[in-house]
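Note that this complex is displayed minus one protein chain, with the remaining chains in position.
Showing chain A:
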Amino acid sequence: MSSSISYWIKDAALFLFLPLIQGFIRAPELELLSTALYPMAIERILKDDANEEKGERARMASFVGAIAITDLVKTTLGPKGMDKILQSTGRGQEVTVTNDGATILKSLHIDNPAAKVLIDISKVQDDEVGDGTTSVVVLAGELLREAEKLVAAKIHPMTIISGYRMAAECACNALLQRVVDNKDNAVKFKMDLMKIAMTTLSSKILSQDKVYFAQLAVDAVMRLKGSTNLEAIQIIKKPGGSLSDSFLDEGFILDKKIGLGQPKRIENAKILVANTAMDTDKVKIYGARVRVDSMSKVAEIEEAEKEKMREKVQKIIAHGINCFVNRQLIYNFPEELFADAGILAIEHADFDGIERLALVTGGEIASTFDNPESVKLGHCKLIEEIMIGEDKLIHFSGVEIGQACTIVLRGASHHVLDEAERSLHDALCVLSQTVNDTRVVLGAGWPEMVMTKAVDELARQTPGKKSHAIEAFSRALIAIPTIIADNAGLDSADLVAQLRAEHHKKECNAGIDVITGSVGDMAELAISESFKVKQAVLLSATEAAEMILRVDEIITCAPRKREDRM
């Protein structure tokens, strides 16, 4: 509950805080109103419950909202970041433990429009690159925090925006100059991937076994051979055992049971993957219905139906298969028929399972069975039933196309498993994106320091008020290593100052070594991040900050009236 409590506390503080500010700002406004010339009251042009906030107050509301969100997620940043407990309001009040920024923000119900913008960018970051969901919010929040100070110092938001834009471009270029691209060197590239995976995982629950899981993730992604289709990687969660019992399986595991009386082990399997009704094969012609006048007729029709099913099964068997996987249910009767023919029939494999299975075994998903010769069957070396924990699963090994694989996660509880899945998903996303865009930068505050240095340089060369904004941008960038250090319980002021000094030497690889609590060489410590993630963080955070800064009025429509359902 700690998170929701802390959130409410902040919210309460916000409420306490706002009226004060409002009172302060309102005073001159009121004066203006009283001196207004009109004898009648000023017309209300909006609906009764609608709300309008203008100028400074609007800006204040969005700053406060955005900063509250930032403060909420910022403690999860970095390898020593803390987790949050989220309790859903729905039935069962399910609990999620996570430190994934996107997951946390997704589950919050926020009313503040600026905060909604931040939640949205974190969601997009999740969809687009998969990782850096917390960083993007923190950076946007820090940019706004700095902007707030500048606005208070009477610098126009538009000036701040143009300064931020220049700074973001400059930062991006600075980073581009220092990227490492090992596209041509497969061994080195694999090392890079490994480093990235470890860096990503080190801030998650999997950090204990990060080497193991990084290897797992890299292996899985390498199998995809450059495609970003993460569908082909299946993650199965089974409670029990410990996290380190998790494994990568080269084959394919289907979370289903084998039908009764059917073979438990098939070698050189020929698999037909199907999507067809195997319960009752309805007549699809519209309006058809059975109308009979005697019991015997009913029996006849029933017999005919059975016959139809039998024929269908015969046709399926005629494909020369020994394994049949259907997306829909298989009823007892056809199942029995399959068992008689010695065919392994698996029912109700969900849609993803079917698609994946078809992809792995190289078969096609069939729905009609009239021309067996032209249907492509799937093949695999061995199908067997395996036990993981207490559950029986079906394991397809020696499949034709090696792209797909399955990761089986083991762990003490559902919460651990869910969080582990999210962490692994992040790592897989980042890796698959890195395979496409092979540029890599060092991690742990290194990129921020490189950018800061370049941005500071730019600020010094820029005449006019913009230079304040550019400086502010660099301060916002520094906030990220500062928060990482703070979260790890280190003396952030000292560390960041040291780091800054280090970076004024040429070609330095210094970053924060959270484990020893000192400044270390990131190249030696093997901490890397994907350039694409960093770039996306930088761009969308700037974009969001810009968007919020441009606002000078918030108009909230009257909330839609809900019928009282008592």
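As a working rule, a contact is a pair of C-beta atoms (placed from the backbone, for glycine too) under 8 Å apart; a residue touches a chain by one contact, two chains touch by 3 or more; residues count from 1.
Convention: contacts and distances are computed from a predicted model.
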"Trafficking protein particle complex subunit 2-like protein", "T-complex protein 1 subunit epsilon", "Serine/threonine-protein phosphatase 2A 55 kDa regulatory subunit B" or "Translation initiation factor eIF2B subunit gamma" - which is the UniProt name of the missing chain: "T-complex protein 1 subunit epsilon"
Chain not shown: contacting residue from A:82, A:158 or A:386: A:158
Touch with the omitted chain, as defined above, among A:82, A:186, A:211 or A:304: A:304
Touching the absent chain when the full complex is considered, from A:275, A:467 or A:509: A:275
Missing-chain contacts mapped onto chain A: 38, 40, 42-48, 50, 52, 58, 62, 111, 113-114, 116-117, 120-121, 123-124, 126-130, 156-159, 165, 228-231, 275-277, 283-293, 297, 300-301, 303-305, 308, 355, 358-359, 364-368, 370-371, 374-375, 429, 432-433, 539-540, 543-544, 546-547, 550-560
